[in-house]
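Apart from one protein chain that is not included, each protein chain of the complex appears where it belongs.
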Amino acid sequence: MTGQIGNAPRDFAADPLLDVAELSKRFPLARRGWLGGRAPAMVHAVDDVSFTLGRGETLGLVGESGCGKSTLVRLIARLTDPTSGSIRFNARELAALPARDFARDADRARIQIVFQDAGESINPRFTAADAIADPLRKLRGLRGAALQAKVAEAATLCGLPLELLDRFPHQLSGGQRARVGIARAIAPRPDLLVLDEPTAALDVSVQVTILQLLVTLRETLGISYVFVSHDLNVVRLLCDRVVVMYLGRIVEVGPARAVFDNPLHPYTRGLIAAVPRLDGLRAGGLRLAGDPKSPIDPDPHACRFHGRCPVGTDRCGTEMPALRRFPGSRQAACHFATEPA
Amino acid sequence: MTAILDVRDFSVEFRTRSGIVHALDRISFQVARGETMALVGESGSGKSVTAYALLGLLDAAGRITGGSATLEGVELTQASPKELARIRGARAAMIFQNPRAALNPIRPIGRQIADVVRRHAGLSRRDADARAVEMLREVGIPDPARRFAAYPFELSGGMCQRVMIAIAVATRPALLIADEPTTGLDVTTQAVVMDIIQSLAAETGMATILITHDLALAAERSGRIAVMHAGHIVEDAVTAELLAHPRHPYTRRLLAATPTAAGGLADLRAIPGSLPDLRRTDLPPCRFAARCEQRLPACEAPMAWRHLAPAHRVACWNPA
């Protein structure tokens, strides 16, 4: 078990597993009438997002609710079609494949998700074994004894006692359900596992065991993780790098430890300052008051954080800051971000 | 300091199809004027049941089986439903985890605040409306006169929680029970909502019980923490003392499992075992004993409080 903070910096960029470039997703606010009419207002859920994920790397995805994390996850997992941009997975372009046909794609097995609420994401009519067997049957074409063996293997890897396998989700504890959710996702042996708030519904004592399990699986199976969480302390424990999102756009990217210890973007600073700490220390006492702006047809020339930002000036209202590079493989989208001291 | 809320040997049971759940077993605590006490524990520890039982909000299956609870000298366990309803509006208030669900979806938020003020403070309609606007301002809602007419669906979760707080404190209650008030909100919103609760408490001298599963939140926001496990309070101390010198094995375990800003995953320890089945009729005196590494033969004896310091007590025969 390795549990170093933020992990040692490794060069993941050389051989990216996932390369997302200029990815955008816009939803029309209302369906167009029978006769067409004016173009409807658009919700900019994900806007011009680019990042890479190395093999074996764990990338954290943080931000407030409504920042586009969930949509980005659905785009990466190919459950939703992007409006524009590219998603290269193992050097293959996936963005153009319609989501509804991706279920039968060869790469379906290689990108799997562990869902937020394991209780809700397991069909209540299926036993734990059925849930784990489902992707193996559909994606790996396994049947009979071979299927049973793989189900048992995945369950064992996830520390799930085999005698629990014929239970229904409501007969399992929260931690056991989380293990079923993870076993189901790793069963078809994906290269990329998206973890969508996998421990949000769990008590801390159980959360520890699940996080340790995820680290073990990462090492034994060599999977890359995209780890979505609102709990920055948990992200810090598991991730090599973090991506901070605000209103659909990336505001900061960098090695987890550097970002948490020395955030460049004012939003990241506010986010980190707001995390309650056991030692009771208030880091700077920076408060982000108010709510994010509306994601409906936002001003393309204004920083999304403008208005809520404690350091912004008029320039931020007229000029959208680009994601700039900083030393230490860091990036931040702020006119006023300076090199870390 | 005088206790506004004084709970002694308070017990609650639930009758279910599969047996009687011994949800709370002789818990005792006091909350003083202006004090914020956190009730901390994992799911199933009985922290929410405590709040619901105190305010007479238990569902039909639950009943108080013993002990006493007095709020400003009024015995809550003997109060009639009518008295309890009056106390809930005027002297003790509660806010919940899901504020949107707790608000009436088809009534403007200002009107909902005014309703409470009129019922419990007997103000005229016009005065109540003015008071509602004032309350909206007090909880930091921008442009309160205009927001008076807003409906819950037009507000974010954080804004809805502020409205809930405004409703709760509009009658200047002596006690506010905040049951996971920021669970499900973003950390940034959480910080703002907790700031509002704290400043209102400081201004009005209101006692606050903060019920949370998040030890870090309790650490930051409370003056005292009571740790609950399986229907017992196992340790109760001033916050700094509890965090620096946790004495009960469960408290130590809980702290060791909580991620911190400094430590790594290897520094965290899971808590072995699970909660005992509270339907058992032969529950041991210490409900943590089966999971405890410091168990002694003495742990079979009935539990008694040990007072380790003036403001630090622990229910353990072998504290660390």
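For clarity, chains are labelled A and B in written order, and residue numbers in each chain start from 1.
Convention: contacts are C-beta pairs under 8 Å (C-beta built on N, C-alpha and C of every residue); 3 or more make two chains touch, one makes a residue touch a chain.
The working rule: contacts and distances are computed from a predicted model.
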Chain excluded from display, named as in UniProt, from "Na(+)-translocating NADH-quinone reductase subunit D", "Cytochrome c-type biogenesis protein", "Peptidase M75" or "ABC transporter permease": "ABC transporter permease"
Tell me which of A:F27, A:F168 or A:F336 is the one touching the absent chain. A:F168
Taking the entire complex into account, which one of A:L59, A:I87 or A:V151 touches the absent chain? A:V151
Of A:T127, A:Q207, A:S224 or A:T268, the residue touching the omitted chain is A:T127
Among A:S24, A:T71 or A:Q112, residue touching the chain not depicted: A:Q112
Tell me, which residues in subunit A touch the chain that this view leaves out? 74, 77, 79, 100-101, 103-104, 108-109, 111-113, 115-117, 120-125, 127, 129-131, 133-135, 138-139, 147-148, 151-152, 162, 165-166, 168, 170-171, 184-185, 188
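Just so it is clear, only the chains that are shown with their structure count from here on.
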Where on subunit A does subunit B make contact in their complex? 1-5, 64-65, 173-174, 203-209, 211-212, 215, 230-234, 236-238, 260, 270-271, 273-280, 282, 287-291
Subunit B residues touching subunit A in their complex are 42-43, 140, 142, 156-159, 186-192, 195, 213-217, 219-221, 239-240, 243, 253-255, 257-271, 274
